[in-house]
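Below: the structure, in structure tokens.
Left out: one protein chain. Kept in place: all the others.
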Amino acid sequence: MFWDWNYVWEITPTLLRASVVTIQATLLGFLLAAVLGLVLAILRMSKTGWISVTAAGFVEFIRSTPVLIQIFFIFFVFPEFGIVLPAMAAGVIALGLHYGSYCSEVYRAGLENVPKGQWEASTALNLSPYITFRDIIIPQAIPPVVPALGNYLVALFKETPLLSAIAVLELMQTAKILGSQSFRYVEPITLVGGFFLVMSLVAAAFIRQLEAYLNRTLRNPGGAR
Amino acid sequence: MTTPMVKFDNVTKSYGALTVLDSLDLEIAPNEKVAIIGPSGSGKTTVLRMLMTLERINDGVIYVDGEPLTHMQKNGSLVPADERYLRRVRGNIGMVFQHFNLFPHMSAMKNCMEAPIHVLGLSKKEATERAAELLDMVGLGDKKDQYPSQLSGGQQQRVAIARALAMRPKVMLFDEVTSALDPELVGEVLNVIRRLGTEHNLTMLMVTHQMGFAKEFADRVCFFYGGKIAEQGKPDKIFSNPEEERTRQFLSAVLEAG
Partner (left out) sequence: MQLRPLAVCAIVFFTAGLAVSSFAGFREFIPGLLQGAAITIQITIGGSLLAVVMALIAAMAKMYGPLPLRWLAVAYIEVFRGTSALVQLFWLFFVLPHFGVNLDPMAVAITALGLNVGAYGAEVVRGAVNAVARGQWEASVALNMPRALALRRIILPQAFVAMIPPWGNLFIELLKATALVSLITISDLTFKAQQMNQTTFRTVEIFTIVLVVYLALSVLITVGMRTLETFAARGIARGR
């Protein structure tokens, strides 16, 4: 027998409870990624050479190395310097760092797409750099890139099973434990896969809707003429 | 003699090897209206952008109302201004751009309130009153809550004028403000500028291709050619009896094009 429905019903509640951890890790990780990405993008636009080079190098470095190693680095190496983090925190920070680097590229594209005239008008009105960013540039730069950020939210979500490598009790780890207890891996791992597939497809559909909506409203703020 | 409102003292601007403005000297009296004309690429926009501190200059000093704009006093000598100093002196100057550069995510009203609130420190109520008054003045009292994308080009440019005026500048800069407009919308913008000239104490510099308007409105016309003022004088003189061959050629080319 390849597939045992009774077993499926038996493990579903456990997996659902674990999915809460998965979703927590996703949301916390993405919150960090969204903030860090914006900071990195702004640092990268700095006129001070070493700041922008450092930010660019950091982004490329993080993007060029596996997130799993980054998780291990934070979980195993940081304690050597006295920073001991629980597994969940280490995992969330690593995911946030990794996807923050990706998000910074998205923000950068958004920031660069704000016309130069908007900066010049802000200077002509003598707005401070902070107000210029907060009121003029960011509100124009971010909405167009929300769908791209959404795609990274989904990507981060799909990477949360990596936290099983440091024994965070998220979906994958729970599925593996269930599998090792019953010697049946087919159901738990397939269910986890199905969960990710459904969530990703739903999220992708949602992002497409959002994109269409933004395309309509951004071209015409305040509604139709 | 009163201190000039704007003074270019031997100002040079270059982009790499290209010298765009060559040792420019220019004095503009308070309340004077100066029209800047000249062929494309002669440096007209650059003059305004330097005055707005959008461009750094390579040599010389610009003064506004007797105070250095591009430089500041430090230990008794003039050194290039830092960002903090610029933030203090820039408030004397307002600029209206060829492509309006309105903030697209803010209504006409909000466009005019943003800087008064955050730069001048006006309360929301004061800023609202000031913005409403200015939008009335430019004839857009009924469009206050519209967004730029809901306004015609001429209306957008009038909002941009109101937005600059809300900062109460002493000097207003206009860079080809009607060039991006459909011909039938040019008049409404020029009318607003005309009213500004008569009803407000403003020093104005305008780059324009509207020769008729320059002739009627300006106190003085400067003809730029190759990064220098090739000829300047009263509009009557420049338009009817220019001394320079280059001025004559330029004017006949412009007039021929209509």
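For clarity, chains are labelled A and B in written order, and residue numbers in each chain start from 1.
Assume a residue touches a chain if its C-beta (ideal position, glycine included) is under 8 Å from a C-beta of that chain, and two chains touch if they have at least 3 such contacts.
It should be emphasised that the depicted structure is a prediction, and the values quoted were computed from it without experimental measurement.
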Left-out chain, listing which of the shown chains it touches: A
Touching the absent chain when the full complex is considered, from A:37, A:91, A:147 or A:161: A:161
Sole residue of A:69, A:84 or A:212 that reaches the chain not shown, by the stated touch rule: A:69
Among A:28, A:56 or A:87, residue touching the chain not depicted: A:56
Interface with the undisplayed chain - residues on subunit A: 2, 52-54, 56-58, 60-61, 63-70, 72-73, 76-77, 80, 158-159, 161-162, 164-165, 172, 175-176, 179, 185-186, 189-190, 192-193, 196-197, 200-201, 204
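Rule of thumb we're sticking to: only the chains that are shown with their structure count from here on.
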Cα-centroid distance, subunit A relative to subunit B, in whole angstrom: 46
Residues of subunit B touching subunit A in the complex: 52-54, 87, 90-91, 93-95, 97, 99, 101-105, 107, 114-115, 118-119, 146-147, 149-150, 163-164, 167
Contact footprint of subunit B on subunit A as seen in their complex: 115, 117-118, 120-121, 123-128, 131, 135-136, 139-140, 219-223, 225
